[in-house]
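Worksheet: the structure to be examined is printed underneath.
Excluded from the complex is one protein chain; the other protein chains are retained at their positions.
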Amino acid sequence: ACGGETSSEDAASADGEKITLRAATGLSPQHAWWEGGMEPWMDRVTELTDGQVEFETFTSGELVAVPDEAEAVENGTVDVALILPIYQPDQFPMAEVTMLPLSHSDTMIASNAWKALLESDVELQDGKTFSELQFDQFKVFPISTTQEYSISTTGKEFASAGDVKGTSLRTPSRIHEMYSKQTGLNSITMPAVEMYDAMSRGAFDGSFYSIADWTGYGFQDLFKYTVTGINFGHFNAFIGMDEAKFDSLPENVQEAMEQATDEYFEDSAQIWMDRSEEVIAMNEEQGGQFVDFATLPQDVQDHFNEGIENTWGDYAKLLEDNGLPGTELVKLWRDLMIEQGGEVPQKVKEM
Amino acid sequence: MNGMTTFYKLYGYFGVLKKIGLVISAVVALIMMFFITYDVVMRNVFSSSIRGGFEIIQNYMMPLVVFPGLAYVYASGVLPKMELLFAKFSPAVKRILILFLIAIEVFILVLVVQFSWTYAMDGMERNTSFPAAGTLYQLWPVFFTIPAAFALIVIENIFLFIKNLIEKDPTFVVEYNPSEEEQIINQAVK
């Protein structure tokens, strides 16, 4: 803030003055959310403002690590960041809703439902919407969710419901913990960076993960058995900016940001679908097997479906116990999902 | 001489505080060793690991291994520096340098104490917690070990500053004769 280049703090003044925004993610620059989401968004904002807005970018935790992006935006370390609220259920307990298991959906369906949830004007509690309850301090620019999470193992197959019980999987969120408890899976917690090593040596059987994200840890070489056609939720993210910071920007810049979000939203979902196809091809080449859920023995299907139904109730109850509108939230999410073409088990429909 | 006795007496009390910190760190290190080993055994024998084990180790145990004992570590003189040039200075220059370095050190440490304290208070306000095995565990109490550890190091530096002001030989550690220490503690106990 002392002369030289225009820095971010005194930038937002007069129209036409150059604005440099500091943008960050803890993810790698190759991550689909950055490469396919935030980067094109920033480029488009620069383009739409004829170069008035420029971004100084920091990736791979160079400045801010996962999951500290939200905090960094709030305390002004960075101006705009890719925020992953599911990693902080203490601060954003309702953000996990997109991790609820489903009968069917894909990246596009879930992304549209996530965008709709963020923009929803349905009042969940005290006259407040989802975004007002969770992300009031942020200006939220929606971005795609991940591809659906699948169960993949390094070889263990599910020939009967008995095979499911006792299978040890790494669980990435509280909802997967609940689901594991419901279905008798053993949950292993372990840092993502250690998973490859541990699984390749048989320390546990597999993980919940989204196929398009495998390459980040080399899992395309490792997983041998993946169940598709059943869906363990979608991880979500958004591009977040401090609300006050956003309000201080010139109107044309604000408009450019909104416009860029609308223009790039679908592409940001498509990249997950494309990547998933590539990764499936790579994995099949290495001898990986993709099994459709519908072809599994009926008792296995029933077992998994029962788990799905109960998990929705468990999550709603968890939120209610903490004074949050859990039931309202899961119903809203269910409706938005179905509206976008997703499917949930019958019991969830009747909730 | 009476002033110095008081000085060492106070420093003796302060030393007890640092030792308590060291013991906490040491015990947690041992617990961490057994905890991880137990987890490995459970996983291999009963194929079930301690639920939330890794998050608990990372968020509770690691900070408790590092921060409580930090003031003891600092005072022990184990921390590295480039001594090559320093050793060649005359005692008078050494003394000025040490006083200058302590001043900078205190300035930096006070900033760390201030901002890590703000961070801890903020965490308490937000009830910062971490998820492990489907449960939320409170994290913010651990945050307070950081300003506490660095505040103790500031105090250590103040002792060191006073010692360098009063005594002739410039030094980086508040050393004292162990027998003398015992003497002082004995006096203190009386």
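Labels for the chains are A and B, by order of writing; each one numbers its residues from 1.
The rule we apply is simple: contacts are C-beta pairs under 8 Å (C-beta built on N, C-alpha and C of every residue); 3 or more make two chains touch, one makes a residue touch a chain.
Heads up, the rule we're going with is that contacts and distances are computed from a predicted model.
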item	value
Identity of the absent chain, which is to be given by its UniProt protein name, from "ATP synthase subunit b", "Neu5Ac permease", "Heme chaperone HemW" or "Probable inorganic carbon transporter subunit DabA"	"Neu5Ac permease"
For the chain not depicted, the shown chains it touches	A, B
Residue among A:E17, A:E62 or A:E119 touching the omitted chain	A:E62
Where the missing chain touches chain B, by residue	22, 25-26, 29-30, 32-37, 39-40, 44, 54, 57-59, 61-63, 65-67, 69-70, 72-74, 76, 78-87, 97, 100-101, 104-105, 108, 111-112, 115-116, 118-119, 122, 142-143, 146, 150
Sites on chain A contacted by the missing partner chain, in the whole complex	1-5, 7, 9, 28-31, 56-63, 65, 68, 71-72, 75-77, 190-194, 196-198, 200-203, 215-218, 221-222, 286
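We take it that only the chains that are shown with their structure count from here on.
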item	value
Centre-to-centre distance between chain B and chain A (centres being mean Cα positions), rounded to whole Å	39
Partner chain B, residues of chain A touching it in the complex	89-91, 166, 168, 173-174, 177-178, 181, 186-191, 203-204
Touching residues on chain B, where the partner in the complex is chain A	43, 47-49, 51-55, 58, 126-134, 136, 139
